[in-house]
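Heads up, one of the protein chains got dropped from this complex, but the rest are sitting where they should.
Letters are used for the chains, namely A and B, taken in the order the chains are written, and counting of residues starts over at 1 for each.
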Amino acid sequence: MPYGPHAAGDRERMLEALGIPDVEALFDDIPEALRASRLDLPEPQPELELAARLQALAARNRTDLASFLGAGVYRHWTPPAVDQLLLRGEWYTAYTPYQPEISQGTLQSIYEYESLIGELMDLDVVSASHYDGAAATAEAALMTCRATRRERVLVSRAVHPHYRQTVAAYFGGGLEVEEIPLVAEGESAGTTDLAALELLLADSDRPVAGVLAGQPNFFGLLEPMAEIGRLAHAVGALFVAVVEPVSLAVLAPPGSYGADIAAGEGQPLGIAPQYGGPYLGLLASTDALVRQIPGRLVGMTTDVDGRRAFVMTLRAREQDIRRDKAASNICTNQALLALAASIYIATLGPHGLRDVAALGAVRAAELEHALAAVGAPRLHPGPYLNEFAVRVPGAREVHRRLLDRGVLAGLALADIEPDDETLADALLVCATEITTSDEIARFAAALDDILAGRPPVGVEAGAGAERPTAGAVSSR
Amino acid sequence: MSVVGERLQPTLFERSRPGRGGDKIPHPPKDALDRLPAAARRQTAPALPEINEPEVVRHYVNLSQLNYAIDTGFYPLGSCTMKFNPKLNEWAARLPGFASLHPLAPDEVAQGTLQLLWELEGILAEISGMKAVTLQPAAGAQGELCGILMIRAYHRSRGDTERDEVLVPDSSHGTNPATATMAGFRTITIPSAADGGVDVDAFRAALGPRTAAVMITNPSTLGLFERRIGELLDAVHEAGALAYMDGANLNAILGRFKPGEAGFDVMHFNVHKTFSTPHGGGGPGAGPVGVGDKLLPFLPSPRVLKAADGSFRLERPHERPSSIGRLRSFVGNTGVLVRAYAYLRAHGGSGLRQVSDDAVLAANYLKHRVGAAYEIPYDRPCKHEFVASAAAIKRKTGVRTLDIAKRLIDHGFHPPTIYFPLIVEEGMLIEPTETESVETLDAFADALIAIAAEAETDPETIRSAPHTSPVRRLDEALAARHPNLRWRGMVGAESPCPD
Partner (left out) sequence: MVPTDLRYTKDHEWIRVDGDEATVGITEYAASQLGDIVFVELPDAGRKLGQHATFGVVESVKAVSDLFAPVSGEVLATNDALTGAPELVNGEPYGGGWMIRIRLENPGETDDLLDAAAYDALIAEG
């Protein structure tokens, strides 16, 4: 056993103290008929071999692509200080700080995290973390129902599809969630349709608890958040903003445009993509909703000697005390990732964070122009920060061919929204501060070749369709 | 506010001075954001701290040293399974091939991760005796929600719409009833039997046409194997309900009991307990869920599939039309799952069985030693954890379990779980795990015994413990009555962001 502690004779010593010959007596109470069949698993591997196996698996993933893929997860430069600090055993092998006297490290870092995110969001109360942006958004939607005692929630169709699907899964016990359509054409195409929203809010027989919209939205577009919030408040509904944290260094924060609750994905704050997680569910609210917010909260207090100290507080809301009356069942959260985000923000500072957002915007503008120049113009005309959709005929096939040429050309929107015909010929692309001009040029050149029917270098002209790639394109 | 004690640290905000730090990112041109409408832009820079890297590092190194952790000492927290977190797993999860992979990357560029996830599903299915496993839930509680939502979908698919109750024993973890509520069910709590196990007759009486499910932890939260589980499962199925197993205590029964084989319809794993992934100060974890035949159609989407040509891919939504959908973005807490996979491959079947053997032996040995000074309410072999009670000590000396826990800190130990499960008076739930040496177990038992003796001669020192930690007992009432949940007002002037 790889980490077993027992020297020769240790087990025997314990067995002797118990007066039994072996451990079998300790498992006697499992009824014979229910005893397990043999565990049919591969034999254990010593570390050297296991390490080789893990390396071989990791090597089967491709890491050499010029990537323009965002859609909710963004690559940024994470200063190495973040991970080196995170690797301290006192951080990552510590438990939930239920014994505050010996957990002041974790507790203070969570308080600081709450303060940093609160400042970015311009909101009063920040939960110590939720699972990811999608679950945080679903919990935010549930909060609006509890706080208003209403049962209907409206979600903009331009909120990330995974988040909308998660809200739908969390609802369904009698609560209603409806989509707000998007403007189809014109200057505001691709953003939330305010006229349609107003109509949906006007049904007084089915009052709305909350309205959810994203900033930027899933297509990278900027939404009229203040107007959406006004419409929601006018009928007594709460307003939830689904936001991206790095953008908050340069975009108006939720608190400034009347959001009651903000949810979002904290992965861009120094957390690696890792194929899906662990990420960081951001959830914040105004003071008025502090008792509705799920998850842990850390506050400041003093100890018996007058020292400043930090402690988990407002605990009676949580599942271990409230049980079936708890607002949420959440127990384990994403504390270590909240720490990573805090270290990232502390290391970059406000100017650094601003530069990350602004540089991404610069690269994205460069990308926009380069792609338009080769025949892939933007799908929507409105302003964006660092992500946007471009029109490309046969987008899925083009995406596959670009992959063959070493370019991960964002997301073919048809893969994530297969039933939306308006998105059939579109790619969602982004740029960040680590996107280089070379990569942009490579993307544009490859796209140009593909659209013009030119084969990649090394393949004869007229050789026919490029070889089909292994593995089908998948839906997400 | 008040004194910053020695070893304690100022907050990031108190360390901040305008102009400190920076130089990580090149400066963009001044007009970088001109194309954005003014109304959408931030009017004032966020008042985030400005600190140079050396001081950031000192801040977080010094703060870390205020923490107790598995890497510093013994953590006998019942129900948490605080075993060693292998360092190989941290290395593996950080391999660039795993770490830099975007979750929406096409299947063909993600073959390594997809293979790992597919293999992991199979390993967990074998351990649990279940037909299939989803790796999507981000934590045990989310696994519970996944399971209960699938059960709801199952009953609805059969037109069985009257089932609105979930039964749980009174010893259950708080997440169980909270989960039932989130899924729209009413919780009926069934008192446990005198021997600490579920009261099968009481369950039978409560089971009926309104029961959707029962949620059982086995071994129970008292660390006792449910001897009558077979009877209970039969009764549940006879009533047309389904049986959910909370897998928090799996560390006791690896290779000894497979819930799926025994008749459970669904269960969740806590990989951050049984399979060593680090707790990180509260998370992350992952809560994979295993199901039998009845719930297969309802699994969340996407699953990880192996194609005929041996390649791996994500399932497409239309391939599982009855799926409950998704409970989170993307495929799961993959980084955590890589760690669990490494742990499971390092142990193999024989190693996992040894884990349970050693965990159970350690707990029984510790119970035997601790029993010299504390009441052991259930006089039978325990599994991987046991409950001790200080009720007699409290009656005699006024010293409570809370005080004993705080005094353990002065002995260099993290306290065990206290006052859970609620059904034991002045209870301590102690779980040593299999990675602790006999010397550590003896030292912990000695400390508990010493405190019991000290309670007779000097109760005040115990009741005012801890004395040696960086901070002493905290005013939790103040924290709750007048919550201060974020720092306001930074030291030093704000520096507006020049654009």
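Assorted remarks:
Methods note: a contact is a pair of C-beta atoms (placed from the backbone, for glycine too) under 8 Å apart; a residue touches a chain by one contact, two chains touch by 3 or more.
Everything numeric in this text was worked out from a predicted model, so none of it was measured.
Contact with the omitted chain, checked across A:H130, A:R322, A:R363 or A:R400, is made by A:R322. Mapped onto chain B, the footprint of the missing chain covers residues 476-477, 480-481.
Although one chain is hidden here, its contacts on chain A can still be listed: residues 291, 314-316, 321-322, 325.
In the analysis below, only the chains that are shown with their structure count from here on.
In terms of their C-alpha centroids, the spacing between chain A and chain B amounts to 20 Å.
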